[in-house]
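Every protein chain of the complex appears in place save one, which is left out.
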Amino acid sequence: MFNEKLPKIWYGGDYNPEQWDEEVWDEDVRMFKLAGIDVATLNVFSWALNQPDENTYHFEALDATIDRLYENGIYTCLGTSTAAHPAWMAKKYPDVLRVDFNGRKRKFGGRHNSCPNSPTYRTYSERMAGKLAELYKDHPAVLVWHVNNEYGGYCYCDQCAEAFREWLKERYVTIEAVNKVWNTPFWGHTFYEWDEIVPPNELSEEWGANNTNFQGISLDYRRFQSDSLLESFKLERDAIRPHTPEIPITTNLMGLYQELDYFKWAKEMDVVSWDNYPSIDTPESMTAMTHDLMRGVKNGQPFMLMEQTPSQQNWQDYNALKRPGVMRLWSYQSIAHGADTVLFFQLRRSIGATEKYHGAVIEHVGHENTRVFRETAKLGEELQQLSGKLVDARIPAKVAIVFDWENRWAIDLSSGPSIALDYVKEVHKFYNAFYKQHIQVDMIGVEDDLTKYDIVIAPVLYMVKENYAQKLEAFVHNGGTFVTTFFSGIVNESDLVTLGGYPGELRNLLGIWSEEIDALHPDQKNRMVMKERHGNLEGDYECNILFDLIHSEGAEVVAEYGTDFYQGMPVVTKNCFGSGEAWYIASSPDEDFLEDFAANLCEEKGIHPLLEADAGIEVSNRVKDGNSYLFVLNHSDEKRDFHLGDKEKKDALTQKVMTGTVTIEPKEVMILE
Amino acid sequence: MFNEKLPKIWYGGDYNPEQWDEEVWDEDVRMFKLAGIDVATLNVFSWALNQPDENTYHFEALDATIDRLYENGIYTCLGTSTAAHPAWMAKKYPDVLRVDFNGRKRKFGGRHNSCPNSPTYRTYSERMAGKLAELYKDHPAVLVWHVNNEYGGYCYCDQCAEAFREWLKERYVTIEAVNKVWNTPFWGHTFYEWDEIVPPNELSEEWGANNTNFQGISLDYRRFQSDSLLESFKLERDAIRPHTPEIPITTNLMGLYQELDYFKWAKEMDVVSWDNYPSIDTPESMTAMTHDLMRGVKNGQPFMLMEQTPSQQNWQDYNALKRPGVMRLWSYQSIAHGADTVLFFQLRRSIGATEKYHGAVIEHVGHENTRVFRETAKLGEELQQLSGKLVDARIPAKVAIVFDWENRWAIDLSSGPSIALDYVKEVHKFYNAFYKQHIQVDMIGVEDDLTKYDIVIAPVLYMVKENYAQKLEAFVHNGGTFVTTFFSGIVNESDLVTLGGYPGELRNLLGIWSEEIDALHPDQKNRMVMKERHGNLEGDYECNILFDLIHSEGAEVVAEYGTDFYQGMPVVTKNCFGSGEAWYIASSPDEDFLEDFAANLCEEKGIHPLLEADAGIEVSNRVKDGNSYLFVLNHSDEKRDFHLGDKEKKDALTQKVMTGTVTIEPKEVMILE
Partner (left out) sequence: MFNEKLPKIWYGGDYNPEQWDEEVWDEDVRMFKLAGIDVATLNVFSWALNQPDENTYHFEALDATIDRLYENGIYTCLGTSTAAHPAWMAKKYPDVLRVDFNGRKRKFGGRHNSCPNSPTYRTYSERMAGKLAELYKDHPAVLVWHVNNEYGGYCYCDQCAEAFREWLKERYVTIEAVNKVWNTPFWGHTFYEWDEIVPPNELSEEWGANNTNFQGISLDYRRFQSDSLLESFKLERDAIRPHTPEIPITTNLMGLYQELDYFKWAKEMDVVSWDNYPSIDTPESMTAMTHDLMRGVKNGQPFMLMEQTPSQQNWQDYNALKRPGVMRLWSYQSIAHGADTVLFFQLRRSIGATEKYHGAVIEHVGHENTRVFRETAKLGEELQQLSGKLVDARIPAKVAIVFDWENRWAIDLSSGPSIALDYVKEVHKFYNAFYKQHIQVDMIGVEDDLTKYDIVIAPVLYMVKENYAQKLEAFVHNGGTFVTTFFSGIVNESDLVTLGGYPGELRNLLGIWSEEIDALHPDQKNRMVMKERHGNLEGDYECNILFDLIHSEGAEVVAEYGTDFYQGMPVVTKNCFGSGEAWYIASSPDEDFLEDFAANLCEEKGIHPLLEADAGIEVSNRVKDGNSYLFVLNHSDEKRDFHLGDKEKKDALTQKVMTGTVTIEPKEVMILE
């Protein structure tokens, strides 16, 4: 429980007084208070101000800001300012500059701009974090440490090349082992000395987005770069920790961001925080899934919503306003899925540079008489009323969906069978089927415990890591229901194919053999013909993308292909294994199938919807000290109904008591106790 | 009046005898005479021939060509030959080579290839211009100097970096001022020393086309590069001027070319010249607008049409032939809008390299029995008959549309609100509304005098420069009608937002406050609902792209949004200010609205169409010594009518006198005195 010091849903966001003249600061405080803001994220991009040259440090301005805010009841989420290095550093020590994917040494500019293996960067970022911790270790305002900002991007410089070789030595010990796991005899790439290995980019093994000649080196380079950035984080964290052992340390993640293995990162963080920026066409269920994933990377522990926009973004193609009520609705959606903070980027809009058209609590007009400010203030007031009620409440789920970054990388890097295969989309298809039926889902990693779940779904489990097949077998043996799909069980952690027939290590559990994998244009569909009615499942469904040509080796054939030369071959199978069942879905099914399928599984397992509700309504449940808080969110543009039956529930927001059939207004939210 | 020496519409074009053997030259002259050609542009790309090494200069061939042509009645438009540097120079002095946007040092090749800040380039180009001027200062054939050719492209080399810092010092004096105007505290980019600043390209702050992290540096770099190339021009100009103070000096501009601020350039040129290459899908009104702009950059002074193709281009995707009559029609369109020359690229078609499929007066077949030659010769004859009649005639207009390159750059560089916002398209929408009603328009810059206009329109006046708001206020106060649109009044010259509410400095004049700016996909339209009939304006219109959510602060609400959550908010307002009116159009309207709107404004101001004419007819008017020359051009593929009433007019081309309703053949043109 990271929010002990301020035991309520924190409310506030990024605040950059260094971009403003002094006369604005008091006005800021006045308006923060009007908006019910109690937390400000400071010092995220102030490295150049804090340290104007190699040996000089200035923290007076930061001191003053922290004090001024604290005196006005506003706490600090304290950045370490290392998210972009100073220009003087780039000039004096070019080793801080990255080499990009195209092999170009960069010059000063942008953010995400430090090479994680640069000695200069490591030295000075660690030193900065230590200095800040020493300085503010006793300041009562500091609630949490915010290291760096949105870590991301890869570097391909000579320092990284050298560090990569060390990383490889650590992992594989001998060069022979490297040759083995990368299968270098293919195309005669055998390495005899470590320094023959160079980073895989456009100058060597890769091209475009995720194309490579050697999946092995590319996969390891992703691991290595994710680890290198994580090392940067740990350096700062470990410089802070001794000074403030009680203050939690985080860095803000980016949800489904491709480049970093957040399950590994979360282990090193005291609390997960993340930045939620749905696109204009992001389905609400995708946002919900991402929240669940951000909760999942740290075993269900509540997380911080570190950033969202009060209204517009600036970097999308068409930056639509958040419609009235939507900011509030999405804020509660975050809370419903495990957020214990609602923070904005940004509190006051910049007047210059690339984010000046990004929404803010205080707009360019500068006063409180705006729609956006009014909505912000209303939410601030509600969060104050909710007080500590929801803080640290958990989300119980009996269904888990497996998500694995290394598996995702391997699928993205695969040459063949189909460019239409998108891991995240396939995972979301399954998530969505449960979401629409108001069944709570946990997003879990491959290291997580399965025993607390009734149903575990691992869509496109292409890479099966060491002992994972056994773990799944034990889960099913003990009565669990396991579901996986086409293109699963193919490779091990090194992207080397498991020989002896797909789905490799999962073959025993699933009771099938997949002989071939057909890949067609997504517009070319096959049919899934149910052999007989199976609960809700009956008749015909469509499928596309990939088509495994499978043979049952004991599994029951539930549906068959309806066309093409593999018409009549199994497309959905169920294998009884111990006390449980293992399902295989050999092609990518349509939405109807997945809904019927999910409903069936839940019914068999006695998992009931949280609520009976119309389409467009999202439901989630948080539980604390035996109390249940049922979130009902109406994402649609029309009134919707849901049914409480004869139970009586009180809305924690309005204190209204309700029962029977309840109507919820468009974009409205209820928290039923 | 630049064409005093040859007081008629000059006729001719680029001529490159250096690409041909001697035996062709006499044939050239014979055919030039047949075609009525009296001007040849020489020496545009002859640097390598003129100067085969560092210390040797040869002008014998050029001497001979100028003489030979002059003896045959053909004058010279004399290039300075610096449009591409010699290969030996690139080898010996690589500082002449540019570094491109990707950070790559270029090798020898192409054109637009000299770094404008290269000491070698500056030294030798200036020297070449001086030598030519000294040599030909007394030659009677030389009508005009043509410096370089189609200046363009940016360089990002270390010389430019250094020069950029000097340019910044000149403009801002202190590094603190730079930090201020670029808002460098954002993302911690504070500069402490000048040499920490590097050019903004793909290695630093920019990526792709017009994407940047810091609008400030990117805007200044565009100004700086435009200025650097202009310096190159001025170096040559000033080397020429002392030798030939009477001969005008120009360089050929490229119409709507994005990279150079032609208002600034025109100030340094004696006469504007430009190259007109409409694409296969360029509307005639866009060409007309560009002509008006090229007239406008130099205060309405007639310009030279320096290049157009007699028939085909080569560098478009599909290089369609100019249909019969079209070359003539478009030549007169140029004249109608202010051209006093009709020059072609090129007089004889090359046999090799990239432009060999670009049209020419003399085609590869080499004789005069071609459609293209016949059309050329016919026009040559007509221009001889017109003699000096139209030379230096002016184009009176009471409507002005503001066009500003720095505003355009700032809009292009803006991150948000919408990638669909295209400054040139928005300007053209307004231009087209007047064009279709045969109302003459001036395209003016922000430094131009407004007092001579009744109506001034500044579409998307995003950037409001110092004192410009006051200038507009004075204009309206004194009875003028001003129109602007959504996304106006947002920033100052440094792209820093004007605080206190949009449209910033224009808020007082417009009597509105724009609270928010919605951005939707262009297919998502709103409606503009007229509150009551307003002249031609009535009922409903469509709008899209951006949607300002405005509040009237005194302005009359003329139309409201018809849908979405801002239904009922104002979309068109009119503010009475002093004796005039200031209009705000809060979204991008459809064509119907703009036509009705333009008609209204003109009617209120007593501005009448030049002519009543069918659709597809373009009308323009040039005036000289109290005589009026009304150009009537039928761009359509069918006969069209126009109405003279009971006035009698004589066609200067056919000498026919006409009155009442007149029919004009497809692709035909009349010049009615």
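Should a chain be cited, it is by its letter among A and B, assigned in written order, with residues numbered from 1 in that chain.
By definition in this document, a residue touches a chain if its C-beta (ideal position, glycine included) is under 8 Å from a C-beta of that chain, and two chains touch if they have at least 3 such contacts.
All values derive from a computational prediction rather than experimental measurement.
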| item | value |
| --- | --- |
| Per the touch definition above, residue among A:Glu516, A:Glu538 or A:Glu665 touching the missing chain | A:Glu516 |
| Hidden-chain contact residue, picked from the options B:Asn319, B:Asn536, B:Ser552 or B:Asn600 | B:Asn319 |
| Residue of A:Tyr75, A:Trp88 or A:Trp182 in touch with the missing chain, whole complex considered | A:Trp182 |
| Given B:Ser350, B:Asn508, B:Ser552 or B:Asn600, the one touching the chain that is not displayed | B:Ser350 |
| In chain A, positions touching the absent partner | 102-103, 181-193, 195-198, 200, 202-205, 212-216, 414-420, 494-502, 513, 515-521, 565 |
| Those residues of chain B which, in the complete complex, touch the missing chain | 16, 18-19, 45-49, 52-53, 81, 83-88, 90-91, 104-111, 280, 311-321, 323-324, 349-358, 363-366, 370-372 |
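Here is the rule we use: only the chains that are shown with their structure count from here on.
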| item | value |
| --- | --- |
| Distance from chain B to chain A - Cα centre to Cα centre, in angstrom | 49 |
